[in-house]
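For chain A:
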Amino acid sequence: MTAAIELMDVRKNFGLAEIIRGVDLRIERAERHAIIGPNGAGKSTLFNLITGKYGLTGGTIKLHGEDVGGLKPFEISRRGLSRSFQITNIFANMTVFENLRCGLLWSMGYKYSFWTLVDRQSRLTERAEELLEQINLGDRRDTIAGVLTYAEQRALEIGITIAGGADVIMLDEPTAGMSHSETAAMVQLIRKVTEGKTLVMVEHDMGVIFDVADRISVLVYGEIIESDTPEVVRASAKVKEAYLGSSLDEADA
Partner candidate 1 sequence: MRKTTSILFAGLIAGVSVFGAAQAQDVKIAFIDPLSGPFAGTGTQGLAEWRYAADQLVNSKGGVLGGGKLEIVPFDNKISAKESLIQLQVAIDQGIRIIAQGNSSGVANALTDAIEKHNKRNPDKHVLFINYSAVDPALTNDKCNFWHFRFDANADIKMDALTDVMMKDASLKKVYIIGQDYSFGKAVAAAAVANISKKMPNTTIVGNELHPIGKVKDFTPYARKIMAAGTDAVITGNWGTDMVGLGKAVIQAGYKGPIYTYYAATTGITKTFGAEGKDVIRLVGEGQLNPPVSKRAADYVSGYKAKHPDFDITQPRIANAVEMLAKGINKAGGTDIVKIATALEGMQHASIWGGNVTMRAKDHQAIQDIHIEVHTNDKITFDFDNSSYGLYVESTIKDAGMNSPTSCKMTRPS
Partner candidate 2 sequence: MTAIKSTDRAAAATSGSAVLKRFAPWIIAALFLLFLPVIFASGSALTIMNQMAITIVFALAYNMLLGQGGMLSFGHAVYMGLGGFFCVHLMNMVAAEEWFLPIPLLPLFGGIFGLAFAMVIGFFSTRRAGTVFAMISLGIGELIAACSIIIVVFFGGEEGISGDRTMGPEIFGLDFGSQIEVYYLTAAWLLVSAAAMYFYSRTPIGRLANAVRDNEERAEFLGYSQRYVRLISFCASGFFAGIAGGLFAINFEILTEENLNLVTSGTILLITFLGGVGFFIGPIIGAIFFTLLQTVLSLYTEIWQLYVGALFVLTVMFFPGGMSGLLFMHVRPYQLGKLNILFLPYLKTFLPATAAILGGVGFLEIAFHAKNASVGDQMMTLFWLTFDSHGLIPWLVCVLLAIVGGYLACRMAPLLRDAWDEANSLVAN
């Protein structure tokens, strides 16, 4: 069986600076995988490489066994990979409902159609309404997304990400900046909407990681120094040494 995502010797330089220095990583289908690492380790860069935002300097990236290196984000997206952003990235001047509907359009086969009226597509509307309920924003349906609260925007961000029905979901710090209770609600939401899908997430909150992840990869200075189950990672001396061991201890506390 092919892996959901497979990275082989992936490299990325910005000018002379090597940010990603030969990453190998295999994420199985339906696995929940977390990537952790200190600030500046290259987590977001790795995300941007996988999703096509940046071009590769070297190496191969496979999605469901198919080489996606050098493809544009929209091409990768069409192959069943969807992502969220660290900084909220929604359509700020459109309503919540429309945000979700935009997320649905491609997967429901509308493509660049200019001959169908969106309002008259009952299937589309139904799906969008379902999503709306799923992310608990039913009562904010017609609110302009830009005026939502932060937590609501983060939920919408997740909603847009899963709308297309992609089977690989990549979340970039989904709980960043949230309060304790908001984080708990978000974790629950993530569990619910990624049921049966491959999940890759970057996260700082160790509680969330150990709660959600099946496996964890530790990225330090552009290299993966450990990739295993939470228990193994937690026990790894290598990780403790290279990574801020203290934060792992904190998670224990």
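On the choice of candidates, all candidates are chains of the complex that A comes from, given by their letters.
The rule we apply is simple: a residue touches a chain if its C-beta (ideal position, glycine included) is under 8 Å from a C-beta of that chain, and two chains touch if they have at least 3 such contacts; residues count from 1.
A quick note: this is a predicted structure, and the numbers were derived from the prediction, not measured.
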| item | value |
| --- | --- |
| Numbered candidate touching chain A, per complex, among 1 or 2 | 2 |
| Contacting residues of chain A [partner candidate 2, same complex] | 51, 53, 72-74, 77-78, 82-83, 85, 89-95, 97-98, 101-103, 105-107, 110-122, 125, 142, 160, 163-164 |
